[in-house]
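For this view, one protein chain was removed and the others were kept in their places.
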């Protein structure tokens, strides 16, 4: 069974850097699967900065919606880095898709991968309850997705201020 | 002295599931003490989903405000699960009660319990500072309450993406 790793954390907490280091340990020929769409200048800048930071040696696929298909298509020898699940969920919701069914399909797809996968996601539920009902629904969906994928993962890491903390497995489990 | 455990985490981080598992280890005849009030359809749905998830074998008490009394009244042999402190605090604030005095009374009540108690609470202070002054006051109050109850607890757990992390006691204490 291929190794599956989930990396979570707040905004600008060092998640992607940690995920890259973990992915590069899992084999040669890494593939970067981007879920971001460059819909505005702010997002385009962010994508360009991430790409420049990764350096050469990565193949890049774009999968704003068809993430499960991108995983199956790239299931060769090299590790895949999915960056990130929260944007993918946002794309599904904005596109009017059945995000719950798509998330279950993603979990099934992950379970049958032969090459390693590292997935980045975001902590979005540790602030004050949003006044906006759609924001509340989104943070519930994001929390549910994080739990669903974490349950499939062999390892789960939390990044805080660039410091990695392993949540699964850990010696302090009840 | 009865075991007291506090479980904290963001929205949909797996707090209640972890708290249920911890409570069921502490004895038979578990009691679920709900602080939620079904004031709207969104909250009613959430309560119903939680109740269905728990299954049979739990006795349920409702204590949107009188939490300390509910603990004393249910202080028999079985473990109690309080879900959750943040909603209880919100009920106190919305009801114009002296939340600070009520929180101190809750801490005193916890200290004299003979049967175990597991309490669920929320992390609400790790987002951007809210623009709304009432929201800022609430997150200060919630943070203070979490510290106050954590100081009384024998164990404190953080749930992230469904993964439990023990904060107290832990081997990395300074």
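Chains here go by letter, A and B, matching the order in which they are written, and residues are numbered from 1 within each.
Assume a residue touches a chain if its C-beta (ideal position, glycine included) is under 8 Å from a C-beta of that chain, and two chains touch if they have at least 3 such contacts.
Computed from a prediction, not measured in an experiment: that's the story for all the values here.
Peer 1: Among B:45, B:73, B:104 or B:140, choose the residue that contacts the chain missing from this document, as touch is defined above.
Peer 2: Candidates B:45, B:73, B:104 or B:140; residue touching the omitted chain: B:140.
Peer 1: Pick out which of A:44, A:94, A:111 or A:135 touches the chain that's been left out of the picture.
Peer 2: Final answer for the missing-chain contact: A:135.
Peer 1: Given that one chain is not shown, which residue among B:6, B:70, B:89 or B:103 touches it?
Peer 2: In the complete complex, the chain left out is touched by residue B:6.
Peer 1: Even though one chain is hidden, which residues of chain B still touch it in the full complex?
Peer 2: 6, 8, 10, 121, 123-129, 131, 133, 136, 139-140, 142-144, 146-147, 149-151, 156, 158, 165, 167-168, 170, 172-174
Peer 1: Which parts of chain A are in contact with the chain that was left out?
Peer 2: Counting over the whole complex, chain A touches the hidden chain at residues 9-14, 18, 21-22, 25, 42, 123-128, 130, 132, 135, 138-139, 157, 160-166, 170.
Heads up, the rule we're going with is that only the chains that are shown with their structure count from here on.
Peer 1: Report the inter-centroid distance (CA atoms only) between chain A and chain B in whole Å.
Peer 2: Roughly 30 Å, centre to centre.
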